[in-house]
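And then chain A:
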Amino acid sequence: MSDVLLAGVSVSYGTKPVLRGLDLDVRSGEWLSLIGPNGAGKTTVLRAIARLARFEGDIRIGGRALAGMGTRDVARRVAMLLQEPQMPAGMTVSQYVLLGRSPHLGYLGKESGKDRRIVADILRRLALDEFASRSLDQLSGGERQRVAIARALAQRAPVLLIDEPTTSLDMGRQQAVLELIDELRAEQELTVIAAMHELTLAGQYSDRLALLVQGALVAVGPPDEILTESAISDHYRANVRIVDMNGSGHAVVPVRK
Partner candidate 1 sequence: MLGIFGPRAEPAAGALIALGGLPRLRWVWGAAGFASLLIAAAVGALVGPVHIGLGTVFAALLSHVPWLGSSVSGVDPGQATILWSLRFPRVVLGALVGGMLATAGAAYQGVFRNPLADPYLLGAAAGANLGATLAIAFAPGGSFIGVNLVPLAAFAGAGAAVAGAFALGRTVTGLRTATGLILAGVAVAAFFNAIQTYVQQSQTNSLRQVYSWILGRLVTAGWDGVLLVLPYVALSLVVIYVHRRLLDALSVGEDEVVTLGVSVRRVRLIVVIAATLGTAAVVAVAGTIAFVGIIVPHTIRLLAGRSYRVVVPLSMLFGAAFIVLADTAARTVVSPGELPIGVITAFVGAPFFIAVMRSTRVAAL
Partner candidate 2 sequence: MRAHHLLVAGVLFLASCGGSASPPPATQSAHFPVTLVGSTGVSVTITKQPHRIVSLSPTATEMLFAIGAGPQVVAVDDQSNFPASAPHTKLSGFQPNIEAIAAYAPDLVVAADDIGGLVHGLQAVNIPILIEGPAKTIDDSYRQMVQLGTATGQGAGADSVVAKERSDVAAIVATLAKPTRALKIYHELDSTYYTATSATFIGQVYKVLGLSNIADAATGAAPDYPQLSAEYIVSSNPDLIVLADTNCCRQDRGTVAARPGWSVIAAVKSGEVINVDDDVASRWGPRMIDFLRVVAPHVRDIEKQAA
């Protein structure tokens, strides 16, 4: 089981509180997107679950508390896709994706044939097999995004955290990436928690949305409940119209007054 439970989670950077007493329950296999204005703490929630940030409170994954787990155990349960992953020049795609197998190796362990097969398989599925020997600095933005996803998938972790999957991608690539994640989620029974600022896309792909404002959870629910004009215009201080697209979600349209 890979449900994620946050209970009373608070995070402070220095003396500045970023998350205050957050309670959130993410069901196994669902796609929950964190939305909210800048500085709301979306990335911080993800970092806390990935144990990259110190938190107070309780976070449990599949019932097990995060606090007591070793670094490897956490990495076997949680894979994180950062907003701007570092792609060291000179490293090849296959080597980079193979790094995703690290949580399954001993401290000084070597990758086995099985690890290499898993990586080869993932590259094939993501249409990256021609790029296997390509150096990372020779990839386009979209290709790099796919490579980063590949590495996260190689971890075979049941929980996938994604920080802004659509930044700096054009519309076509944005859709392609989100479709890909959705398919993989279904196939591998992943629990996906994504921080997204693109509200329309968030509404189209997520099972539920969680609206964060200044470190506190304001609302949680299915997209059509959360994406209301009053909620968005209040919390984002933006002029918007919500348009029902008859079966294809809701579009959040900025309006110029």
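In picking the candidates, the idea was that all candidates are chains of the complex that A comes from, given by their letters.
General remarks:
Assume contacts are C-beta pairs under 8 Å (C-beta built on N, C-alpha and C of every residue); 3 or more make two chains touch, one makes a residue touch a chain; residues count from 1.
The shown structure was predicted, so the numbers you read here are calculated from the model rather than taken from an experiment.
Screening 1 or 2 for touch with chain A: in this complex the touching candidate is 1.
Taken together, the chain A residues at the contact with candidate 1 in this complex read 50-52, 71-76, 78-80, 82, 85-96, 98-100, 102-103, 108, 110-111, 114, 116-121, 123-127, 132-135, 137, 155, 176, 180, 183, 187-189.
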